[in-house]
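Submitted below is the structure of interest, expressed as structure tokens.
The other protein chains are all here in position, but one chain of the complex has been omitted.
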Amino acid sequence: MMKLPRRLSRSQLFEQIVCKKVGHVGHPLWSHPFSSRVGFPDSRQNFTHTVTKNASDRVYAAYNVYKGKAGLSMKPCLPTFTKLESGSLVIDRRGSVMLSFFPAIGERKYDWTKKQLFALSPTEVGTLISLGPRDSCEFFHDPGMLSSTAGQVRKSLTIKAHADGNGYFISLNVVNNSQNTKDFLSVPFTAGEFSVMKTACSFALPHILGWDRLTQPNPGMGKDFQPNKVDREALSLEWER
Amino acid sequence: MMKLPRRLSRSQLFEQIVCKKVGHVGHPLWSHPFSSRVGFPDSRQNFTHTVTKNASDRVYAAYNVYKGKAGLSMKPCLPTFTKLESGSLVIDRRGSVMLSFFPAIGERKYDWTKKQLFALSPTEVGTLISLGPRDSCEFFHDPGMLSSTAGQVRKSLTIKAHADGNGYFISLNVVNNSQNTKDFLSVPFTAGEFSVMKTACSFALPHILGWDRLTQPNPGMGKDFQPNKVDREALSLEWER
Amino acid sequence: MMKLPRRLSRSQLFEQIVCKKVGHVGHPLWSHPFSSRVGFPDSRQNFTHTVTKNASDRVYAAYNVYKGKAGLSMKPCLPTFTKLESGSLVIDRRGSVMLSFFPAIGERKYDWTKKQLFALSPTEVGTLISLGPRDSCEFFHDPGMLSSTAGQVRKSLTIKAHADGNGYFISLNVVNNSQNTKDFLSVPFTAGEFSVMKTACSFALPHILGWDRLTQPNPGMGKDFQPNKVDREALSLEWER
Partner (left out) sequence: MMKLPRRLSRSQLFEQIVCKKVGHVGHPLWSHPFSSRVGFPDSRQNFTHTVTKNASDRVYAAYNVYKGKAGLSMKPCLPTFTKLESGSLVIDRRGSVMLSFFPAIGERKYDWTKKQLFALSPTEVGTLISLGPRDSCEFFHDPGMLSSTAGQVRKSLTIKAHADGNGYFISLNVVNNSQNTKDFLSVPFTAGEFSVMKTACSFALPHILGWDRLTQPNPGMGKDFQPNKVDREALSLEWER
């Protein structure tokens, strides 16, 4: 069992603050949990509130694994971007791979209303896709972390290799102290199913980081984009600082 | 020889029902083999019968391996989507990697009319691409499963590593009880040819899952798409349930 | 040293015929080296001579490795397609990864006029990307194979791991009997350079197979393309044969 080392916990914390606050504040950049002397490029200029909508909100194509006691559905959630007045796009909310666990309530019947969610961060996706056939890992999320509801809901996701190295158990444990409930949902994955998960997550990772936007010749940000203007500043980045 | 464990057989069954019924019914969602209390998002609203057509129906670019006794041709088959009235796309038929085996009938002559097909599901593709140089696997398909023709045709695909770890035999066995025929088609793959197959299948896997649609900033579903509306619901998925 | 087994040589032969003849004949499909009872889908209908042009003919972005005695430049060459009257695209000439070797003629000076070419087929690319840190392989090409010039020019490409597993020698040997010349060009690759080559070739492989065209929702073949027509035939491929 490979627990994530302590030094990761703080960045996990930050990630959750960002995800949580975005839903409540109008100016996403203000929720950035770091202070710095100079700060973010362009951060002193005004920006519009435009947040880009993603295909993942409109297309239903999750990869589903249905087993006897529970099922697991997964799909990528793209990051959202804020468009500055300059026309630049700034990442607003990190993307994730969303896991939905749902219990079986009979033969081939599943209760979708009792689903439990777990959003894998990019680093957790990185951990998952680097697992060898006998490795395991565990991730902890507290949706209320750093807020007044901290500790009320605790989620832990465990990916545990079978002893024979030929598959995994993927299990979600949710303890809700305010509702006094405990949920445990576990789905056995064959080696083939886990291979699909790893391959699909490897494909999704650059997209949930937003790097697919960085590697397009044209960012598709409207017709005011000037493809022919030389950005001399960028050319000498490493060398002239 | 790594046989797929029993627990996979049921999901294979479901997959085949879906594939089979789509050809016969007008409302693809009705053929969904699971019942649930709440069911699929948007499933209670009306939907149009529009199914998206794929490039794979119009472009011929299979990867072909021709050997002495038989040949094997493979290509990805994309999933089809149903467009709901809301404009959302719901996956309708899972994609696959279609294998076509055809016998040799002379030197460099192959009889395409005697081809036998085997559609690898996403999970079977996942199994294939995770095979090590000495691993093997076997998949079973019954095109008539759960219908009145169950058991009439039985197909099994075997991928078996050479003893020296330097290649594989890919073999299809088809027993047709109603026509009283047996076909056995086997194609030896070099390590290089299998590497092409694995790399091409890894590339294809996110596409046959439909995840390429999930990772596009714009799903390309027409001009009624509103890229700037914030989907507040999605932002707080894990945190506010 | 892993020589490609005998059974590959025939398909290599076919590949070269196709590549060679395309330059000479007007009807590319006629140069298809296989005969079959039923043949290629749509092959009996008329087809236009339109062959799609590729970006690789207009963009110069080779990966170059310059060493003391020679340099090596590589880039993908996309397949070409023939557009049938039905609007379908049929692959015409297989893609490849083109290697160009050129000798050094002084310090940091290379003679591009003496370059020697070697076009890696998809299967050869597959072999290359599956090489472990101590593996080696060798490929043979005869540009005149099956023609009156067979045997006049013989090319062999060798990829040979360093004894310490930390790099490779990539060497091209060209014997031209008609011109009575022998060329030997060898370029040492560090592990990092070979990693670039493997990663870039893995990226290129689906493209030189033409599978990128198969995985696009819209093949971009003009406005006569009907995205909403259901292809019932494709839906039941495996099941109704």
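Side notes on the structure shown:
In order of appearance the chains are A, B and C, and numbering begins at 1 in each one.
The rule is short, and it goes like this: contacts are C-beta pairs under 8 Å (C-beta built on N, C-alpha and C of every residue); 3 or more make two chains touch, one makes a residue touch a chain.
As the structure is a computational prediction, the values presented were derived from the model and not from experiment.
Hidden chain, full complex: it touches shown chains A, C. Taking the complete complex into account, A:T215 is the one of A:S148, A:Q179 or A:T215 that touches the chain left out. Interface with the hidden chain, as seen from chain A, comprises residues 2, 4-5, 7-8, 10-11, 14, 33-41, 79, 81, 87-91, 122-127, 129-130, 137, 202, 205-206, 209-211, 213-219, 221, 225-232, 234-241. Hidden from this view is one chain, which touches chain C at 19-20, 22-23, 50-61, 63, 65-68, 75-78, 80, 93, 98, 102, 105, 108-113, 115-119, 141, 143, 166-167, 188, 190-197, 199-200, 203-204, 207, 212-213, 220.
Following the convention adopted for this analysis, only the chains that are shown with their structure count from here on.
Averaging C-alpha coordinates per chain and comparing to chain C, the farthest chain turns out to be A.
Rotation relating chain A to chain B, from a C-alpha superposition: 90°, rounded in steps of 5.
Rounded to whole angstrom, the centroid-to-centroid distance between chain A and chain B, based on C-alpha atoms, equals 27 Å. Between the Cα centres of chain A and chain C there is a gap of 38 Å.
Counting partner chains per residue, chain A shows two or more touched chains at no residue at all.
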